[in-house]
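Only one protein chain is missing; all other protein chains are in place.
Chains: A and B, in written order; residue numbering restarts at 1 for each.
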Amino acid sequence: MVRAPASRRGGDPVSVIQELSSTRKSVSPRKKGDGRWALLFLAPWFVGLALITAGPMGASLYLSFTDYDLLSAPEWVGLENYTRMFEDPRFLNSLGVTFMYVFVSVPLQLAAALGLALLLDKGMRGLALYRSVYYLPSLLGGSVAIAILWRQIFGADGLVNQVLAIFGVQGQGWVSHPDYALGTLMALNVWTFGAPMVIFLAGLRQIPQMYYEAASIDGASRWRQFRSITVPLLTPIIFFNLVLQLIEAFQSFTRAFVVSGGNGGPSDSTLLYTLYLYLKGFGSLDMGYASAMAWFLLLIIGGMTVVNFLASKYWVFYDD
Amino acid sequence: MTDASTTAQTTTRTAARPPSGTGRGPGGRGAGTNGHPAAVRPRGRQVGARVGSVLKHAGLIAFGFVMLYPLLWMLASSFKPNALIFREPGLIPTDIDLSNYTDGWNALLHPFSHYLINSALVVLGSLLGNLLSCSLAAYAFARLEFKGKRLWFAIMLMSIMLPIHVVIVPQYVLFSQLEWINTFLPLIVPKLLATDAFFIFLMVQFFRGIPRELDEAATLDGANHLRIYLQIMLPLSMPALATTAIFTFIWTWNDFFSQLIFLTRPEMYTVPIALRTFVDSTGNSSWGSLFAMSIVSLIPVFIAFLFGQKYLVKGIATTGIK
Partner (left out) sequence: MSTTGNGLPLRRGKRLTASAAGLAAVALTLAACGGGDSGIGGGGDEAAPAAEECPCEIRFAWWGSDTRHESTQQIIEAFEAENPDITVVPDFTDWDGYWDKLATSVAAGDTPDVITQEERYISDYATKNVLADMSALDIDTSKVDDSVLAGGQIDGAQYGIPTGINAYAFVADPELFADAGVEVPDDTTWTWEDYVTTANEVSKGAGDGVWGTQDYGFNEAGLNVMARQRGETLFTPEGELGVSEQTVADFFQVSLDLMEGGGQPDAARTVEYQAAGPEGGLLGTNQGAMGVWWTNQLGALTDSSGHELELLRLPGESEGERTGMYYKPAMFYSVSADTKYPESSAKFVDFLLNSEEAAKVMLTDRGLPANTEVREAILGDLSPTDQKVADFMADIEDEIVDTPPVPPHGSAELADIMERVNTEVLFERITPQEAATQFIDEVNAAIAD
């Protein structure tokens, strides 16, 4: 069953690619009994999990069932925090705001990241410079300075409106109007597409050159190569970026904090879930409630990730 | 999965037909070469290629300017005296004033370089930690079979789903008991223990993209998992490692909240905390110093990225299996 691969046998490129792309489940005797090796490789992670992650996670779960104000000992209240959550209009609002933010800005951000990554993969001068330029905004994403910068651009007298005025369009106070403020936050997320772009670039680079060469030799056009080699082999990375950007977006905090001046305004229009969580935990000193919110968020994100993983069977292509 | 592989097979089958002359587009000198020297191309194509390239560059530059505008504004403002920043918010400063840089550098208890060094120490520790421990764990998840793998993988992912605000207080208590508060240990040790599960997941995805045939070939040559990890996976995962390094650098450099909580004495402060102290919403804010020092602290990050790109770009350039 295990014969030397076509490439070793000096076979034709077609069969090489065929073999390399097929979904063979090869079973080698080494597969069984990796337990010992797993222990070795996973040792640091296990220790970290036990000592640093599990403890605080468990504590926060416990705290979600208590009334805890940080300044005195926690008091058990059972499910009260959870029931309060669902009767809290600001909580429900923050859910809505967050869902909107996530499902609009993440696809846009990833599209920009993928597009630019493909453009900047190879084949032109100044690549390194362009890549750095597009990545630079991500470095600033959480800075205090963003608050000022965003106002300079999206404010009532800001750059965007000045540009719009050239075309005779009356602009709004984008960053300070409850109806539009969330949009500026989404713009911030898209502006920082540099991070997923870098990951896409790495993914593109990881695709073995030999596939392209073999396909070229057979006369496949660039578009064909893109469709049949790049996209399928990039799917693990696309999947990764999708899962992680979704998780990150759901947990987005610093940007909302900075752009809204720390209160999710105006009128709670930028009150992202984690921002509200923070305001409840550290602002109102209602850490029990905040912990309940955190675990509910975990449920949401967890559920969404499970769906992602299940769906991935249909479109993600692994070479193993 | 079958779809993609079938497509790959179909491609090569259709490509087996004689290629038509229109297989190349403008400016498409890219990957595969068809062995046609450029001089043989028709004149019109050459001009077309040039124009296309110029347009592409123009577009990228314009887009780059839009992307950079906020940063340029910040740069310009760093050269204006504090009082003028909001009064004259244009992009070109009327007077170049370097006092923000000198003021900002010396404003806090220590010269700003002290905070840069602190941040650098934390980042270095985090880099080593993440690169080592996360790649080890990723190898296990990507290449090994063991009991409960799915469960542990799920737990690993779960650990990134909980917002830091609710674990930081219990973590603080834990570190306080260990007397690690006000050292860099709470910031570095977790990285040595692969708590940044983001990177484990990242590397798992990359490792899974590396053909198993390489593993198998190595096994046939008598290598064990450790050797496969060291001599095959790691070298071929330069892009993933570079990505991990770049991201760890950026995130740790900019991480405000945990550094705020765990570092209590000013001499331990790092760049993000130092930057925040320039701005106080209740009283006098030194926006000029903030912008100046922000620019200064961007430089190492930018350089890190420029260098990191070199490794990012090293892909599987080999054209055959050794």
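The rule is short, and it goes like this: a contact is a pair of C-beta atoms (placed from the backbone, for glycine too) under 8 Å apart; a residue touches a chain by one contact, two chains touch by 3 or more.
Computed from a predicted model, the values in this text were never measured in an experiment.
Summary of contacts with the chain left out: across B:Tyr115, B:Phe184 or B:Phe278, the touching residue is B:Phe278. Across B:Lys147, B:Arg227 or B:Lys310, the residue that sits in touch with the chain not pictured is B:Lys147. Taking the complete complex into account, residues 32-33, 35-36, 39, 46, 49-51, 54-56, 58-59, 62-63, 68-74, 147-148, 151, 155-157, 172-173, 175-178, 261-263, 265-268, 279, 282-285 of subunit A touch the chain not shown.
Contact residues of subunit B toward the unshown chain are 82-83, 85-87, 107-109, 145-149, 168-170, 172-174, 176-177, 181, 256-257, 260-261, 264-266, 273, 276-287, 289.
Just so it is clear, only the chains that are shown with their structure count from here on.
The residues of subunit B lying in touch with subunit A in their complex are 1-5, 7-13, 15-19, 23-25, 27-34, 53, 56-57, 60, 64, 67-71, 73-74, 89, 132-133, 136-137, 139-140, 142, 144-147, 149, 152, 155-163, 165-171, 173-174, 189-190, 192-195, 198, 200-202, 205-206, 208-213, 216, 219, 225-226, 229, 236-237, 239-240, 242-243, 246-247, 250, 254, 256, 275-276, 279, 281, 287, 290-291, 294, 298, 301-302, 305-306, 309, 312-321.
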